[in-house]
Each structure stands twice: as structure tokens, then as C-alpha cells.
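The next block holds one structure in the form of C-alpha cells; read it before the comments.
Each chain you see keeps its place in the complex, though not every chain is here.
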Amino acid sequence: MNNQNWSDLMFLRESWYVAAWGVDLAEAGGILAKTIAGEPIVIWRDADGGLHAMEDRCPHRHAPLSRGRVEGNRLRCMYHGMTFNADGRCQSMPLLDTPPNVAVRTYPVVEKYDWLWIWMGDACKADQSLIPAAHGISNPGRPMRHNSIEYEAHYQLVHDNLCDLSHVDFLHATTLQPATGANWSETAPRIQSKDRAVRFERWFEEAQLPGDPTQRVDVWNSYEFAVPGIFIMYGARFPAGTARACNRKEPVGIAPIVENIEQQAVTPISATHTAYHYATGLVGSTDEMTARLAQRMDVIMAAFVEDRDMIEAQQRIWNLTPANKKTLFLPQDKGPFMMRRMMEKFIASE
Amino acid sequence: MNNQNWSDLMFLRESWYVAAWGVDLAEAGGILAKTIAGEPIVIWRDADGGLHAMEDRCPHRHAPLSRGRVEGNRLRCMYHGMTFNADGRCQSMPLLDTPPNVAVRTYPVVEKYDWLWIWMGDACKADQSLIPAAHGISNPGRPMRHNSIEYEAHYQLVHDNLCDLSHVDFLHATTLQPATGANWSETAPRIQSKDRAVRFERWFEEAQLPGDPTQRVDVWNSYEFAVPGIFIMYGARFPAGTARACNRKEPVGIAPIVENIEQQAVTPISATHTAYHYATGLVGSTDEMTARLAQRMDVIMAAFVEDRDMIEAQQRIWNLTPANKKTLFLPQDKGPFMMRRMMEKFIASE
């Protein structure tokens, strides 16, 4: 990135990052290679189901351990055969009676809300209470559909995208906008800063009901975007008039017509690539809900291709742009700006 | 480029560049993204047919306007919805009563000779009389076939190629050479410098008539290579003896057997990539001419693949070559050398 707005932005280290969906590890056969914030990491499960994350680099010759083999509660490098305990220490090496006194770095890792979270900073500070609450995709009664994509762009551009949903009316004019029936670009959210997140909430009053233009509903939308890139959204439709009845505050104790939940994570791979893990759900588990959820997932996947195409094109423009070229600060940018400041504050504190 | 001959060569700014064929814009739906000399540009037509070129970078968040939408006489950025008038000024932004006082740079743009020309320098100096005369590809009576290709090479290597056609006998030994029947490498052109172009002309006397080796003709060939890379050629076949009758000067007032016209433009995309827009025509509009023109276009397209393969390979050799490695200056290099000096002179004057 060659712009003053984030050229100095390094990666936040003291934070839990979403490395993958929990099911990704099983699908990969129990060993998964991920690069997070420039660091190569191997995630693996031992024979007892124990979950581990380590530096993906054998101390012998820097071969990737992710091409290794799980043997009981150890991981073997399949280049020259060194084995490692789950604490990262070398446990054996062919030809040697005593293993060399070396270890790979381990990373705190935990499966929560169906994501694999890795703490990239000092392991002593890996407080699980810092993991932001998410929905989890396998709750009975509120199943979610999930997927992952990759951007050839800096993570900051993806953060910006998620902290300013006014773009739904334009970039997603034929996908998400009609699916929501809301006027995203003319309805500014209330934005407030929390300890490790920025919270957005708004009512779309008299919004169109998709599929039935004669009906109107009030739509509540709230989400938090938490450090280092966790997007947790809740939406609900109510009979028109509910917003006013609530004084435009959060609806509490009022039964919605339908509720949707979103769970997304932005994880930097490197300065030029970013991973994106997302899921969507509708509360309720009837067959009709399941069919609507499948439709909804199709719309979201189409919309995220729109996001990716735009963000990657935007990145290419940034790459052609002199570093001293300014951008604007408009009301729409309040959310992205607050999030960027929060990230910078945490990064600066390291 | 890591060679002393052009390592210091920057792009010429104060000049009209061919961005595309006019029909390309319509085929792209009225919005076209082009990078010229490292600058991203969006070319678009408003609802009244007005032609515009602008910086392809929204001042808000640097999104490409070429992914936008034409709305009447405005262009809307389809990321967050900012609209722009044709003069580049922001006209509206969602949520704002008054648009922010910003503008994107506009570029003078004009359609002429069926090309879209963009002035990359100071707009005040965009004098249309500086556009070199070309044939135009849609003249009744002399229709042309056209195409565009891209080189992974510095534009200078393409200029060199066009200013020394001695290579036709070797690189195009099975394509253009037999199609012309001329001895390009042993017949040096007269070369003269003009204000903004280098002019090449020569007679090929007693040239072979393609398809009939028993017949001989005199072939006149002249072309100008104008700043910043416009190649306009005229060729004509006459009965043998015409060259001598003309004292080897330009044939004036003598009816040729057949005439061909070429219109080509070299436009730098970046320091490593170059666009090439070309067309060929035969004067006359009979059905037989049309069939011969299709054949001619096939030969030319094959020849330009030969050019591209050679020039890209040449570029890779340059990339492996120490900067202090010298090249030769031979009689063949007079044209390329004069053109390079002319470009350097104009660039230096900026």
C-alpha cells in the first residue's frame, strides 16, 4: 500500500485471528497450512483430537511441517523425519539418540463458534475472553451456511468495506440491496466505539418487503466489527411502526417476523492478500427456512464476488497512486475511520 | 529497462495518445478502462453521446470509476455512489446535501480517424492540430480491418521495430516479406526529420508480384512515425520503370496498380507493457478487394504475432543484460535513432 492513510499500518499481533472454519481442518485430513499476517502456520489435530498450531517451519531445514504426518500426539516433518510434541519441542530425529534441543514456536489455538482462532502475539496474553462472541454455524434451530474466499488486496480495504455498508445500494444494487429492501446509503447508522469493537446500528423504517412491493416493514440492523476483523451482524424485520414504537432504539422483547445472522472474519495473509471467512443464517429451522437460507447464501456469494472484484480493482488503483494523494473523509467514512484508529491504537500499544 | 540507451527515457506527457479504437468504447458498453503511461483512465460516453476521459480513481476511496455507471451526463462511482459531471467535479454524494468540493482530473479526448485520442499533458496545451493525420478505418471506398494487441515490453522496443523495417525480410520471411515481394533489408529508405515525426520513403524497383514470380513491379513505400508512436503508411504498386521515370522521387499524379494503407499506434501502458492498435486497408471497394483485404489482414496478424514474440523475447534478454552493455549503431538504426532522439527532445522539453 502506498498511501499515507495506512502505509504505516503493521499487523496487529496481540489478537485472536480466525484461521479457518473448524470443518476445514477435518476436510484437509487433520493438517492445515495457513499464512497469517506473514507467518506460516500449521494447524493439526493429534490422534486424541487435541488441536495444535505451530510455526510451519521445521528448525532443521525450514521445510513446512504442514507437509508432515501426524503420529499419535506428535507431528513428523516428512522431509527428514524430525518429530515434534504438541508443545513444539523436537521429540526425535533419525540417527540421534537424543533429540536436538530445539522447538518450533507454538500458537494458542482454540475452536469456538465453529472457527479456529489463533493468537498471533505473546502466548502469555492469550486470554480467550478476548474472542468476540459469534453465532456459531452449527446451532440447531439457527443453522448457517458458510464459505471462504481470498482477496488480492490489503486487509484494510476489506475492513473499510465492512465498516461502511452504504455501498450495498451501489455495488450490490442487483444482489444484496433488493434482498434487504433497505436504503443503506441514505440511512446513516449510529456508530459507537466499544473496548475492542465498533458497533453499528440503525432502523430502516418502511422498508420494502422483498417479493412484495406493496408491503412495508421496519428493519433493525446492528453489527459489531471487532479487532482484528470480526464482523458479527444481527438483522430482524418487524411490522411497520415498530421502530417508532421503540423510539428508534434497539428492539427488546418484541418478536420479529424474521431474523438473520451473519458471521464473517477478515484475516490478513500478507500485505497483499487477505482471507475472508463468512457465514449467513436465518433463525428458525423449518424446511421453508432451509430453502430460503440456500437462496440467501446464493445472493451473498454473488455479492461477495462483487466486493472482491471491486476491492481488488481498488487495490490496483492504489498501487498506481502516488503516496501523497489524499482521500476524502465523508460522513460515510466515520465507521471505517473509527475502526482504523482502533486498530492503530492497538498496534501502537504493542 | 536496464540499458543506457533508454533507461532514462520517461513517458512523454504533452502529447495525444491513442487510447483505443472508437468502436471499442461502444463494444465495452460505453465505459472503458485504460492505463496509459502509468495513469489509470476511464473513457465514457454520456447519454447525449458526449465523449469524456477522466482519472479512473474516485477521490473518495480511490475506487475505479470505470466500474461505474453512466447516468445521463454524469458518471456514478458504483462503490459508494458519488457522481461526477463531465468536467470532473463531484456532483452528488449520498447523505450529503452539498457535494464535497472535489474533482477528478479530466483529460482532453477526441475521436478522430476512428481512434480515441487522449492528451496526457497540460489540458491547456491540447491542440488538436497536433494529432497526426491518419487514414480512418471507415472511409467508404477504402475500408480497413483493425485489431489491437498488447506487448509485455517497453514501448521503445516497439518504436525501434517500426522505425527499421529491414526486419521484414527476416522476422517476417514467410508472412509479410512474400506478401510485399520487396527486398526490405537491402533497400535503405530515405529518412528525414519533420516537426513531430520521422518520415521514411523508398522505391523497391523490380519487386516480385506476389503470386506471379514472372512479373515485376515498382513498389513505392512511405510512412511517417509521429510522436508519441503513430505509424501511418502508404504503399503503392506501379508498372516496372515508374521509379526511374520519377527519378526515384515520390510518385505524384501517376495512377498506381494497387494502393495499401496502414494505421498503427503504439501506446505505453506502463514501463513494462505496451498497447498496439493497428489497421490495414486496400484502396478500392470491390468485392475482390474485400476478399484480398481479409487475406492481407490474416498475414498482418500473423506477422504481428511474430513481432510480439520477438520483441517480448528481446525484452527478456534486455532484462538479463548489464546496464553498461552496448548496442551497435548501424545504418539500419538511423530511423530508430532519429525517433528516439526526437522523443528524448520532447520529453526533455517538458
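The chains carry the letters A and B, assigned in the order they are written, with residues numbered from 1 in each.
Methods note: contacts are C-beta pairs under 8 Å (C-beta built on N, C-alpha and C of every residue); 3 or more make two chains touch, one makes a residue touch a chain.
These figures come from a predicted structure and were not determined experimentally.
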We see 2 chains here; how many are in the full complex? 3
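Please note the rule applied: only the chains that are shown with their structure count from here on.
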Centre-to-centre distance between chain B and chain A (centres being mean Cα positions), rounded to whole Å: 47
List the residues on chain A that touch chain B in their complex, please. 3, 160, 164, 166-167, 169-171, 173, 185-186, 188, 309-310, 313-314, 316-318, 320-321, 325, 327-328, 330-333
Residues of chain B that touch chain A when the two form their complex: 35, 38-40, 56-57, 59-64, 67, 76-81, 93-96, 100, 102
